[in-house]
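The other protein chains are all here in position, but one chain of the complex has been omitted.
Letters A and B name the chains as they come in the text, with residue numbers starting at 1 for each one.
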Amino acid sequence: MSEYLMEVKDLKKYFKTRSGMLHAVDGVTFSLRPGETLGVVGESGCGKSTLGRTLVKLLEPTEGQILFEGEDITYARGVQLKRLRTRIQMIFQDPFSSLNPRKTVRESILEPLKLNSALSARQREEQVLELMNTVGLAQRLAHSYPHELDGGRRQRIGIARALALNPAFIVCDEPVSALDVSIQAQILNLMQDVQEDQHLAYLFITHDLSVVRHMANQILVMYLGQMVELTSADVLFERQMHPYTQALLSAIPVPSLEKRRQRIILRGEITSPINPPAGCRFAPRCPYVTERCTAQTPELYEAAPGHFVACHRGGEVG
Amino acid sequence: MTELSMQKRRSSRRREFWLRLCRNKAALIGMVILSVLIITAVFAPIIAPYHYDEQNYQITNQLPSLAHPLGTDNCGRDILSRLIYGSRVSLQIGFIAVGIGAAVGGLLGAVAAFYGKAVDNIIMRCIDIVLAIPSTLLAISISAALGPGLTNAMIAIGIGSAPNYARIVRASVLTVKEQEFVEAARCVGASDAYIILREILPNALSPIIVQATLGVASAILSAAALSFIGLGIQPPSPEWGAMLSAGRVYIRDFWPIVTFPGVAIMITIFALNLFGDGLRDVLDPKLRR
Partner (left out) sequence: MEEVLLNIQDLYTEYNTDHGLVQAVNGISLKIRKGETLGLVGETGAGKTTTALSILRLIPDPPGRIRSGKIFLGDQELTACTEKEMQKIRGNRISMIFQDPMTALNPVLSVGDQIAEVVRLHEKCSRAQAQERGCQLLELVGIPANRYKEFPHQFSGGMKQRVVIAIALACTPELLIADEPTTALDVTIQAQVLELIASLQEKTKTAVLLITHDLGVVAEVCCQVAIMYAGEIVEYGSTEEIYHNPSHPYTIGLFRSIPSVDRKVHRLQPIAGLMPDPTALGDGCPFAPRCPKCTPRCQEKRPPIMQLEGEHQVKCWLFAEGEEES
């Protein structure tokens, strides 16, 4: 078995739409070790959520390969899929719609146990209490309904559900973006704690760069379905090789008056991912665009050890 | 926390529901009338002054009097007693027919919405065809094929109303199934059947409940229509529609025989409509403050 928990090779997911093929995820490659966090960053519509849903097998990939614990799970079905559900879990973005409004906290956390494990009813109840304890939900809340709780507590239920089956890998789709900052910090700390405790690997999808910087070991930057840059978190914030990453980092509003960055204001808007033309998809907005960028799609290459970038001028603009 | 307060929490949703229902005057009136009707139906043998089939040819076609508060019919039977016994049959038809319709239609609609694409197309086009036939006509033909009788009338009316429920459930399921908790359930390994029955339907239920309350009224009307043309309940069993039908010959000469069953149907439907409308307002989360 390889040292990697999950290896993804040239993963593609296209959707058929009325106006043509929507390239939601277009050639994503990465590998993830157990206990590590890969941050996936990009703007809305860049395919990061589709990527996450493909990895937890809510969507079938169009092309490419997903290896999980050395096993090819790209087109997993039936028994194999059922087994995978206990190993790969997901935490959803919206703590308001990701819980069934007619189920109490206890019922929601019990659900994954009931569907998958061979535990006795009594053991399950004990497990629910233990999980509530782990995620910091007071036991008196067991019979509350989601609408009686605030966003932070609801997200704790979501985390408890994901942890219920002892997974090795959790896809977190914007788990804190719907929460207030003070609550957000509580949830991020909780996620770090359980990761250390249970040696979990996360795929952390977010649009918030300061959050991803805090959580991730590796960061993958996506633009319109394609990966534009992949490297360790520390390196990315030091030296960005792709012009899009540069613009993205410079656009973050920093809560400080001194460290004003030189802002790169991008012209224009994101183009449509439906039937995208050849060439770099960032070219229409890129301040460094050349003729070659619009003619030829840049390939992902290792510009420095462990630093992958997909840009014709990757070395120059950093 | 004590057991008591836990129970209190559990019932907080229901309590809020009652609170909001009670605040809605129209719904409350509807509910009270309905409760009275149901109680009369249940305790008919105790409440009714005579047996529904007790004939007395010496007092036919009498106007309301102390002995017979609503008069007697052409066979000398007490109209009030027949109305009270009739409410048993009429309400039964109303509720069971709606139950059949909602179950059949609801399941079809839910399956159509959940699977989408071809399944949706096939089911919904079949339903469109059924919808194109006037529902009374449909009920008449089903009832004619199955033969007259209480059970068959209920089946006929139920099937006739199923397409409406299918449409409503489908629309409601379509919105619910887009919510993330459905994906979340799939993530923890739930099967399709589990997701439809345990996750989606409970959340798609409120429009069906409302439609069903209103549906009871139209089912009673349909049953009356069936009885009226002799395909529903058979005499001498009292049923409001059947009473109307039997009395229509005397409509010029003796008014109570058709008026009172008509008023009974009207009051029931009025109450159900009030209650149904109120229920819709109460269940609509947008109107919650």
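Just so we're on the same page, a residue touches a chain if its C-beta (ideal position, glycine included) is under 8 Å from a C-beta of that chain, and two chains touch if they have at least 3 such contacts.
Predicted, not measured: the structure shown is a model, and the values here were computed from it.
In the complete complex, the hidden chain is touched by one of A:Lys9, A:Arg124 or A:Arg213, namely A:Arg213. Only one of A:Asp180, A:Asp197 or A:Glu291 touches the chain withheld from this view, namely A:Asp180.
Where subunit A meets the omitted chain, the residues involved are 43-44, 150-153, 180-186, 188-189, 192, 207, 209-211, 213-214, 233-234, 237, 247-257, 259, 263, 265-266, 269-270. Looking at subunit B, the residues touching the absent chain are 16, 19-20, 288-289.
In this text, only the chains that are shown with their structure count from here on.
Separating the centre of subunit A from that of subunit B, both taken as means of CA atoms, is a distance of 49 Å. Per the touch definition, subunit A reaches subunit B in the complex via residues 53, 56, 58, 82, 85-86, 89-90, 92-94, 97-102, 104, 111-112, 115-116, 139-140, 142-145, 148, 158, 161, 164-165. Interface of subunit B with subunit A (complex): residues 1, 5-6, 9-10, 12-13, 179-181, 183-190, 194, 199, 202-203.
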